[in-house]
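Only one protein chain is missing from this complex, and each of the others stays in its spot.
The chains carry the letters A and B, assigned in the order they are written, with residues numbered from 1 in each.
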Amino acid sequence: MSSETDPVVSLSGAKKYFGAVHALEDGRIDLYAGEAHALVGENGAGKSTLVKIFAGLHRPDAGRLCIEGKEVVFNSPRDAIQSGVAVIYQEPTLFPDLTVAENIFMDRQPQRSFHRIDYRGMNQAARAIFARLEVDLDPTRLALGLSIAEQQIVEIAKSLSLEARVIVMDEPTAALSSVEVDRLFRVAQTLKSSGVAILFISHRLDEVFTLCERVTVMRDGRFVQAAFTTETDEDSLVRAMVGRDVERRSDQVRGVDLKPLLEVEHLTLEGLFADISFSVAAGEVVALSGLVGAGRSEVATAIFGVRRYDYGKVKVGGKPIKRGSPSAAMAAGIGLVPEDRRLQGLVMEQSIARNIAMGSFKSLRRKGLIRSITETRFAADWSVKLQIKYGNLANSVSTLSGGNQQKVVLAKWMSRSPKVLIVDEPTRGIDIGTKAEVHRLILELAKSGVAVLVISSELPEVLNLADRILVMREGRLVGEFDHSEATEEAIIAAATLSKEVKAA
Amino acid sequence: MTLLEQNSQNNSARTGSSPTGVPGGASKFTSLVFRAREFGIFGILIVFVLLTTAVKPRFLAAQNIKFILIDTTIFALLALGETMVVISKNVDLSIGSILGISAFVSSNLYQQFHHISIVIVFGVGIGIGLALGVVNGVLIAFGRVPSLVVTLASLYIIRGLDVLIVGGRQVVASSLPSNFISVTSASFGAIPVISIVVAIIVVGGAYYLKNYRSGRDLYAIGSSEQAAALVGIPIAKRIFTAFAISGAIAGLAGVIWASYYGTIDSTAGTGYEFTVVTAVVVGGVAIVGGSGSAIGAAIGALLLNTINSSLYVLGVSAFWDQAISGLLLILAIALDRGLGLYVAKSLRKRSSRVAS
Partner (left out) sequence: MLQAETFELKDDLHPESGKNHLDIRSFLRWESGLGIVLVASLVIGTLASSQFLSSANFFNIGLSVGDIAIMALPLTLIVISGEIDLSVASTLGLSSSLLGYLWIHGWPIQLILPVVLVVGALLGFINGFLVTKLGLPSLAVTIGTLTLYRGIALILLGSNIVSNFPASYTTIGVTPIPGTPLPWSVGIFLVLALIFGVVAHFTPLGRSIFAIGSNAEAAAYSGIKVKQIKMRLYILSGVICSLAGILFTFRLATAEYDNATGLELNAVSIVLLAGVSIFGGRGTILGVVLAAATVGAIGNALLLANFPQQAMGLIFGGLLLISVFVPNARELALRFKGQLSKGRLVGSHRG
């Protein structure tokens, strides 16, 4: 351990604002050669923003970024790469039609006479890097069909070929199997021993202690503490990450004595999730928790029908629903507020009014026709009910803030008076004030008798909203907690540890 | 294909993890399937030639081979330019019009200057094509307008210009000097000299695309523009160059066309754009960009012309020719898609076996 030396990279006092949202208030981290430094914190703690500063994608509004003592400014990803900082994303962007070696050396291919590409040299160089990383990957195969783990290895190989001194790994393990995680860690150890500084972002604390020498905790965009992993433990890290009294729902659990409204039986989709069974009663809020990549959103989309499952059954009010058909699910009263608001929830270039009305076109017909005025009135009613802040309903929905966009998606579904509403990451990327409003709306819906299934990576949100909490890990249900007995620590444990946790 | 499908396909292709212990297994398999696609087209060609020859041995008579090769030559040349464009996830519909205007203007030089050098004639033809390709390239690469729309517009504009220039005139074979005619009439036995020259150009083009960074950049752009931008590939410059070259090649093809047909009016090359795109796609170049080779495209052009000729020789009505090329194109893209899905699915199967 080289704690006495100066850091390779040092970030201090970094701030980043997006309009009213303060994504980063005080970003601070020092990375040392030959060491892995973990960055942990809940979703929204500012980790991603910090990573994007290292990647050259965001320019901080304030703060200093120094490399080997010299202050630098990254204006583009190229600047970052040239300064020796490489970022490995959870899902790398590769060229699927090109070979692995070409992906590594794109536009820097070794050349022979007449500037021709030296394929043999290139493949050998790639092989040499893989040998150094101690992985067995054929440089001549196409990138098409590489697993995420293999794609990450290719990215790491690319950053090594660029002689990166700092490698940032942004939640690399979220979508990996345990075998793949082991391999990645072996690679990371090799990198460390060759003097590379690693910034490792993960939700899995056990991984932090396995791989890293230091750990920094962030909360609400601020640096909280930094420590050697040898001098701290999981419990104190979790306390530092949570760091506040968790607000709890005060009202009593409802729906437990009612008959289940949404029933999911043995739902299986090969490769994504298996044997998922649970139910949600009218008036009950059930949370589906777990790490990103555990298969939660996949289950939600399968219930709603945009994804076809292989086996199992989905029933609403006892009646089975045709699989693979969103319109059948909607006819049965299911609604889905999807995970990716911009890609799945909204048609960004269309008007606010059109987006709110999108699920209700048929019911807006008068004598067979929809008139814009009917649509606008309908949208105006719901905008008032949900307190959506907008300039003009005819403006495209892309003019709204993230929070108001999310309310538009909620309005689309609430206006259909659903029996079952699934909300996937309902408050991701929206400001605190609107967040509270969205929570209130979800609870009101439940109060009015809707069965609500919430998917969230934010534990305070889960604890605040849910009557019951289901935990998924690697495509399976591994735990169930009642509102009264659930704690952040218990949920994190169930979501990350490999042994099954059953709460009494 | 809908966005949704495409995403889920991508996902399944991406998430389909192969067993960590045996990464070689999946790789060999994938490469093999895709290589099969490139050789498959050649196989079909051979089968066609053999079957036709078995029934009618005169199919391989020198004169017939010569006809097939000359026709193929022009399309194979155009297919080289189109390949560069399609690989980068674009399309050039203006090549037929460029060929037409180049054919007339270059050969018409002989009416005005009786003793003009053939080099100048070729230079003018290529120059016209290059200039028009540059205009296409500027509008597409720097104006950020879809190539489908720009080249559709230039298809019309160039043909309109051609009509204005040609007026009621026509170039006739008797006005062309023998050294110009002999560009396409000279041959080594059954093989026209021009076919050999074009074959060298096509092989050279394919070699460039395979062995030079700027050539690989076109594949990279077509494969994933986002990744290309992250790597720092000069996307606009490369796409511009591809269109400029495609234009120049169409200009060259125009001069060859003039030499071969001898009679040139304002309709030369009409409708060639779709024939060439068909040849390119049948030859294994993905219409969605990122893969394929100029040699494959040339074989595609040869296959289309061979089928045409063998129908004739077999006494099947030549009327079947068009229908067969259309069907071939659809089969080719369906096959590509099928292979893609098959690979993705088998990779997913492998992964789930590991997971469970």
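Everything below uses one rule, namely that contacts are C-beta pairs under 8 Å (C-beta built on N, C-alpha and C of every residue); 3 or more make two chains touch, one makes a residue touch a chain.
This structure is a prediction, so every number in the text was calculated from the model and none was measured.
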item: Missing chain: touched chains present in the view; value: A, B
item: Per the touch definition above, residue among A:Gln344, A:Ser383, A:Ser457 or A:Thr496 touching the missing chain; value: A:Gln344
item: Residue, one of A:Arg183, A:Arg323 or A:Lys412, that touches the chain absent here; value: A:Lys412
item: Options B:Phe42, B:Tyr261 or B:Trp320, residue touching the unrepresented chain; value: B:Trp320
item: Selected residue (touches chain absent from view) among A:Phe18, A:Phe185 or A:Phe209; value: A:Phe18
item: Where the unshown chain meets chain A, residue by residue; value: 18-19, 21, 23, 52, 57-58, 75-78, 304, 306, 326-327, 329-330, 336, 338, 341-351, 354, 357-359, 361-362, 364-365, 368-371, 394-396, 398-402, 405, 412, 428-430
item: Footprint left on chain B by the chain that the document does not show; value: 1-7, 9, 88-91, 93, 139-141, 143-150, 152-161, 163-164, 167, 225-226, 229-230, 232, 234-236, 239, 266, 270-271, 274-275, 277-278, 281, 287-288, 317, 319-327, 329-330, 333-334, 337
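By our rule, only the chains that are shown with their structure count from here on.
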item: Residue ranges of chain A touching chain B (in the complex, touch as defined); value: 77-78, 91, 93-98, 102, 106-107, 109, 111, 115-117, 119, 136-138, 140-142, 144-151, 175, 177, 179-180, 183, 270-272, 274, 306-307, 474-475
item: Chain B to chain A touching residues, read off their complex; value: 4, 8, 12-18, 20, 23-24, 26-28, 30-31, 34, 210-213, 216-217, 219-220, 222-224, 226-228, 230-233, 286, 289-291, 343-344, 347-349, 351-352, 354-356
